[in-house]
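So that we are looking at the same thing, I have put the structure below in structure tokens.
A single protein chain has been omitted from the complex, and every remaining protein chain is retained in its original position.
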Amino acid sequence: MQTALFIEQLLNGLQLGVMLFLMAAGLTLIFGVMGLINLAHGSLYMVGAFACATVAAYTGSFWLGLIASLAAAAAAGAIIEILVIRRLYERDHLDQVLATFALILVFSEGTRWLFGSFPLYLDIPPLLQGTVPLPGGSRYQLYRLAIIGVGVAVAVGLFLLITRTRLGMRIRAGESDREMIGALGVDIRTLYTIVFALGAALAGLAGAMVGALQSVQVGMGEPALILAFVVIVIGGIGSIRGALVGAVIVGVVDTMGRFLLPQIFGLFMNASQAGIVGGALASMLIYIVMAVVLAVRPQGLFPAAKG
Amino acid sequence: MKKFLAASVAALAISVAGVAAADPIKVGVITTLSGGGAGLGVDARDGFLLALKNAGDAAKDIEVVVEDDGQKPELAVQIADKMIQSDQVDILTGIIWSNLAMAVVPSAVAQDKFYLSVNAGPSPLAGSQCHANYFNVAYQNDNFHEAMGQYANETYKKTVIMAPNYPAGTDSLTGFKRYYKQELAGEIYTQVGQTDYAAEIAQIRASGADSLFIFLPGGMGISFMKQYAQSGVEIPVIGPGFSFSQDVLPAIGDAALGVKNSASWSQDVDNEASKKFVETFQAEYGRLPSIYAAQAYDTGSLIVSAAGKASVKDADAFRTALKAAEFESVRGKFSFNTNNHPIQDIYVREVIKDGDVLTNKIIATAFTDHGDAYAEQCALK
Partner (left out) sequence: MMNLSRENWVSLLLLALLLALPYAAIKFGNPFYVTLATRMAILGLAAVGLNIALGLGGLVSFGHAAFFGIGGYVAGILASHAMSMQPLNFGLFTLPGSNQMPTIWLFAMLVGGLLAAAIGTISLRTSGVYFIMITLAFAQMTFYFAISWPAYGGEDGLSILMRNQFPGFNTMVPLNFFLICYGVLVAALILFALIKNSRFGAALQAARQNEVRVASVGIAPFRIRLVAFVLSGMIVALAGALYADLNRFVSPSMLSWHMSGEFIVLIILGGVGRLAGPVAGAMLFVMFEFLLGGLTERWQFFLGLVLLGVVLFARGGLVGLLAGRQRHG
């Protein structure tokens, strides 16, 4: 039973990691290509969840909701890129932090304005309900497996997009030399808008998928955003590969910490105390891991070509 | 935000004999109208204002100022200072959260204002830091958890219990254990604001428990219940009413069906005051009221009842009038303990589907005339 539980927890960690990857991939892509730090990425995640919940409630189909989440988040991303973000590329990080912080306020309060203060309802589609057996006799939720599948598919898709397509070639060129590709006649403004919308769509997808597991409410993006920051700092900012590795590390460490630390403390204190102390330490564990990684490798595990 | 709502707007211009021509009373409502917890505050505000509206002429001298604390303690303190210093309110009320109450209440009552709690009931304010001007019209924080402990003690043999790792969470599990004397299959502490419970659900599955007690307020409860229902684990869930109140049930959906939970009020409580409350609330706001609305409604009714008997300028007389608690409570029976906290019945409810709407139905009474464990530590008599 203990082994089965362990496998189940590993899968849980992987699933959390995959979800974080969807967030982190967009963040790191945007940073890698445009050199922009986007705090409002969590708001795009929230936009995805709200769009999915609204459309699913209206049409009765989760799948239409999922498409709507991609479309809504990409559109929101494109709009803020054109109206606001575009003016920030040449600015320093301070201005970027502040402007995107301001966007969070606008998005959060604006969403509350439109949808009210009560959380929305979004359920898992019938196709993915239920559980599947695991080796060792336990069972695992189908939907969570599906999330892992989507995450892997997105990772592969991004890899192919960047290495095999014309768009990917331009993205890589943009990462290494911004002026150069402008000189080559690539419409850099459109390229940036597309990259930003792509990152936004990934965040929206994550939000919609997670929305079916959690409550869809204002502010849901902020914890995910901060975890995604930890992910890309560990992985190396600007690196998609780093984001993937970092996401899995954070997902597994966080889940295993919550699972194992109270048990470890339980060996030498009573269950109630162990739960409190272990829980407290577990909530800080990923930050400790991040500090250790940075103390050893200040540029993260997979430093991108430029800082 | 700064809404000066004179309740007299609704009143007819006929003076009713028998109602004392009392001094006007100014009530400051500090509650959460923005941010993640706004749903609770909106319900509390609406319930409170409805009580004054339903009281008609009896409430015509009660003036209300409502402000939003954004669920931030320092903002709540600032608003309380402003209401006391600038608006010169006589009574403060409305705070939903224990941490905000702990920030505001001690200094407000120290400045000779009355504070009436519509929801939070942290243990220090019921025990060592109790105060003659502080009245809790809702519950002491442990009450609902105690009720579930009592229920589980009679029903189950091996319960696993779970709460977030913060004072309200540890208090919850302490309250539960005060009445639950059977075996514990586990004691799990989660992070505050945690959204993914896969790791905990796996542990619960492996624990071999016959029941699960959870205290996960707000979005945490919604997330947990959805994930739990999907996980295929079939251990029955019990918990305090907060996670299964009318404001969150729609967001949890069918996953909440069958959950047993405790509360001092439910919309099917059989008394006239409650029926009138539910009916007028639905007519006024187009939704079913939650327990927060019910508690705030009682708070409003209590103020109206006291205002009919004494002037708020005569603090001693007004305090006595409040303590008498002679108002039509939607909970039926209601009186104050020595520490100004409620003595009331606490019910066990089950989440059911009434047509298309998820709601609660009372299935048992866990406690009759229940007080709290901290009254002895309170110096009030």
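The letters A and B name the chains in turn, as written, and every chain counts its residues from 1.
The rule we apply is simple: a residue touches a chain if its C-beta (ideal position, glycine included) is under 8 Å from a C-beta of that chain, and two chains touch if they have at least 3 such contacts.
Since the model is a prediction, treat every value here as computed from it, not as a measurement.
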Candidate in contact with the missing chain, chosen from A:237, A:256 or A:274
A:237
Would you indicate which residue among A:97, A:128 or A:186 is in contact with the undisplayed chain?
A:97
Out of B:24, B:56, B:106 or B:332, point to the residue that touches the absent chain in the complete complex.
B:106
At which residues does chain A meet the chain that is not included here?
31, 37, 84, 87-88, 93-95, 97-99, 101-106, 108-110, 112-113, 222, 226, 229-230, 232-233, 237, 276, 279-280, 283-284, 287-288, 290-291, 294-295, 298-300, 307
Even though one chain is not shown, chain B touches it at residues 1-2, 33-34, 68, 72-74, 77-78, 81-82, 85-86, 98-99, 102-103, 106-107, 122, 165-168, 170, 191-192
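The criterion applied here is as follows: only the chains that are shown with their structure count from here on.
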Could you work out how far the Cα centre of chain A sits from that of chain B, in whole Å?
36
So, in the complex, the side of chain A touching chain B is made of residues 1-2, 4-5, 8-9, 12-13, 15-16, 109, 112, 117-121, 123-124, 129-131, 138-139, 141, 143-144, 210, 212-220, 223-224, 255, 258-259, 262, 271-272, 275-276, 278-280, 282-283
Which chain B residues qualify as touching chain A in the complex?
33-36, 38-39, 42, 165, 170, 173, 184, 186-191, 193, 195-196, 198-200, 202-203, 205-206, 219, 222-223, 226-227, 230-232, 247-248, 250-253
